[in-house]
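Removed from the display is one protein chain of the complex; every other protein chain stays in position.
== subunit A ==
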Amino acid sequence: KSPEFNASYSMGRLHIEHMGGERVFSCANCDCPLTNRQQLISTRFTGATGRAFLFNRVVNLDTSELQDRVMLTGRHMVRDVSCRKCKTKLGWVYEFATEESQQYKEGKIILERALINESEGFPDPVKD
């Protein structure tokens, strides 16, 4: 219980967002909500644990430093992403693609299928 300012403490209550949606994807380790089916762009990706999904927008992620990676599809600048709550590594986000055909991925997030859960959500009842 040190009064000195120490950034390594787990401080405060994390602000956890929730994107809603009828099919919700969450972190398999801690059930922190991440994204939903409406944000899913493609299922045909591969990560370290096997199948991976490409999503448009995902919340509650921490990103790592920028990394230069050569993948099957070419050279990319990516950041690893991890669950904000439990710090488990979940996938990566594309920041820059060297090849023009791959630029559609920029800003999008890859989450590995084995590390996330899909569960039932509900539609937003508000119509306006």
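Simple rule for what comes next: contacts are C-beta pairs under 8 Å (C-beta built on N, C-alpha and C of every residue); 3 or more make two chains touch, one makes a residue touch a chain; residues count from 1.
Everything that follows uses one rule, which is that contacts and distances are computed from a predicted model.
Leaving aside the chains you can see, what is the UniProt protein name of the one that's missing? Options: "General transcription and DNA repair factor IIH helicase subunit XPD", "Integrator complex subunit 9", "ER membrane protein complex subunit 3" or "CTLH domain-containing protein".
Result for the unshown chain: "CTLH domain-containing protein".
Among the options A:Glu65, A:Glu100 or A:Asp124, which residue touches the chain absent from this view?
A:Asp124
Touching the hidden chain in the full complex, which residues of subunit A are there? Just list them.
The missing chain touches subunit A at positions 1-6, 9, 11-20, 33, 84, 122-126, 128.
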